[in-house]
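Only one protein chain is missing from this complex, and each of the others stays in its spot.
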């Protein structure tokens, strides 16, 4: 309450960087102090809108005393070095997923993070969605008995551009990774991964040897089975549903209705599709809560922020899914 | 776009005054310039939060050049004089409903307003709710054929304090009046009113000879029948539904779900009640749209703001409903 | 179980007579023994299908020893005399609603029925619908606290032929009467009636001075308000919903879905309208249960069959509704 706002250095001013900037400005516990982007116009515009000083050089963020905490929303290949820099500077950091597309680089960074004692959070924002969180908490409270099956339907509105597909790391590392983390939110210890991918519609996926449609099956150490149904497009809109099934019943999280109006006629009952546009709209509350939780982490308070090891685990699972899809074999994983 | 923001003088800083202040601060087309409230601490706090200068004297708002437009959110007995002052000062005005509880005072003001050529809008915010508006527009577009029956369910979460009931003008003038205006939003020309009121639970209503439960039936000049089902309490939460029935089908507006999570077990399927807390939450978008539409009106642009005559019509209908409930007879009305 | 089946005499082989014949044949506790219809071909065909002997003369049913109980499904004007004959013959009788369109004839019959000690049931089949019954029982069990508002939406798929409208007794005695009985199923003691009727679409109603659209408002002696929304047509299909609202919550009975399939596309989510064709389909279970309950009544067991006085009360309410609609005044009723 009486605490001074945390001074945040934001690196990267793309779509998600904008979301973080807006939320920092709105959260009384934080203020936007430095905005860094080599595309300096983006930094300048963001600072004008949400406060702070703009710079084209991310290294400014790590200068002694410049900021209290760092949020990394720059392109994936920069994440590992920027996390390392933040850790070295002793600055708590929230980094967008994935940590990297190359698990070797993540493993190399791991002991550095573990040894430094500096909090590192990874931006798995869906953990903060009030509906998924409520479902998870109710499962954890035993409402459905033992969790036996978790079914995640996760479909994007439209496939990304072909050039993005080419550098995305593939559907499992780029898109499924969010669902793999959600699986671990309910069942942290995943032991086995199977996956099937196929190209049904997207020329970009075909061109780059990627899939646009995929189903991933996980077995947790408890025996519970997770099924993730992914598609890179959805005529109906952004489709994000979860069903947790247990011995005593099930909990379902539906899509949000986009209108309260329905029409009933002789032939049909019609309503607007129950979907919001895309992740910035569907998860706007989740991004704000993610920031609030990171502020706690940065202050040394108890926090629900996903950790560096959560980021690593999701990438290990995505790698296993890709290998299973490629080779046709179930893949055992060890997340410890 | 390039227009200067309209300078708004706000009179009254209660619940709804706060909503207007927040929306004025957030709307680039307006700025809060003067905040007037005889309870000057309220004015000061609001100005500190949303901008402008605080004053304890509403007359300051009407000083030449002080503001460009006025919003009246003060207690009902002050409305008529403040509207008159605004009109005299040539200032466009948005006044909360009702104009007054005494139709005689409204009729006396009517020619003043009509002759002045100054825009006067009344705060029937529900007309701006995106869902009701969509339903009305679809009815107007002929989607259900002729509108034959309009059924409005409107229940507040909890009865107001007994002292408020005593000065409220009664359930029809205080609560039903919103639904009467909604009826006119779909069917402007109402010809007859019947009403039944009863006391089922509220000691305050009993004490003041008021009802806590009421059903009002209207007949439009088209022959269509409107039914308004009101209750001063609702265990389930704020209940605001509309069903428009016509020869080709019907349009329904449901309550908003408060959660996307549902539980299915051996005995039942459960979800959170599909209701938001109360009008400030349910109609937050509507208040913002109401302001935007008033800014257009104040600028002389085409506007959907309800007029002084809409405010008068709603009060005439409320009076008729009260009389019908008291006397047990259907009451003819002439809204012209 | 070991009881011999009750031998039933059925008078009238129209639509509802057919339903009773089918149910009698299917119920092990009854057998169709005599089928009487002046249109003797109807009687013959029904007997061939469901058992028993056909006759063109209803008087055969009342011959000593011919049958154990009587079901009257002949035209309304015959009901009073046939009930009187059954009572005189000492035969338990189930008569379709209404008892008569003329309350004077009903009042004249009333002491005859009361004095005879012969069970007379009236065919208000909706009381036996499992869903309405469950809602009523849950209200009676206090699940929603005191019942404060009961809202009944009741719309037929299509208006009857003009010639039927002419002899129907009007929408209140012909159609609303079912809903008036349903109101009394929840709130037996109705004290006041208001009604509004209008012609919106049906030439037959206009020709005969009847209404095709009506809203009836009742006040029970408890203070609770009942609202009945009627239409003689519904593009969506047979529309039969109830909402019981009380201090602790509400119970709603929805229409039955006609399909489990729904389509979600870019513009809309579509399903089949949640309605069944008409009363024979919607209330098929109710007719079977009605018969079962009448068999109990005829055997002298405890039974939930609506009584002669329930039939009289519904007609008194329908008369009051018609008068209120005609005269524009609330009408007090005394059902004792």
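What to note about this one:
By letter and in written order, the chains are A, B and C; residue numbering begins at 1 in each of them.
What we mean here is this: contacts are C-beta pairs under 8 Å (C-beta built on N, C-alpha and C of every residue); 3 or more make two chains touch, one makes a residue touch a chain.
What you are looking at is a predicted structure, and each value in this text was computed from that prediction instead of being measured.
Contact with the undisplayed chain is limited, among B:7, B:272, B:296 or B:323, to B:272.
Per the touch definition above, the residue from A:7, A:49, A:110 or A:233 contacting the chain not shown is A:233. Listed residues B:191, B:236 or B:256: the one in touch with the omitted chain is B:236. Contact with the undisplayed chain is limited, among A:78, A:151, A:259 or A:307, to A:151.
Check C:27, C:60, C:81 or C:143 against the missing chain and you find that the one touching it is C:143. Touch with the hidden chain on the side of chain C covers residues 130-131, 134-135, 138, 143-144, 248-257, 259-266. Considering the complete assembly, chain B touches the hidden chain via residues 235-237, 264-274.
Take chain A: the residues that touch the chain left off the picture are 145-146, 148-149, 151, 153, 155, 192, 194, 196, 198-201, 213-215, 217, 219, 223-225, 227, 229, 231, 233-236, 245-250, 328-330.
Definition applied: only the chains that are shown with their structure count from here on.
Note: Cα superposition of chain B onto chain C, rotation of 180 degrees, nearest 5. Of all chains shown, the one whose average CA position lies nearest the global CA mean is B. In whole angstrom, the spacing between the mean C-alpha positions of chain A and chain B is 42. Centre-to-centre, using mean CA coordinates, chain B is 42 Å away from chain C.
In chain C, the residues that reach two or more other chains under the touch definition are 235-236.
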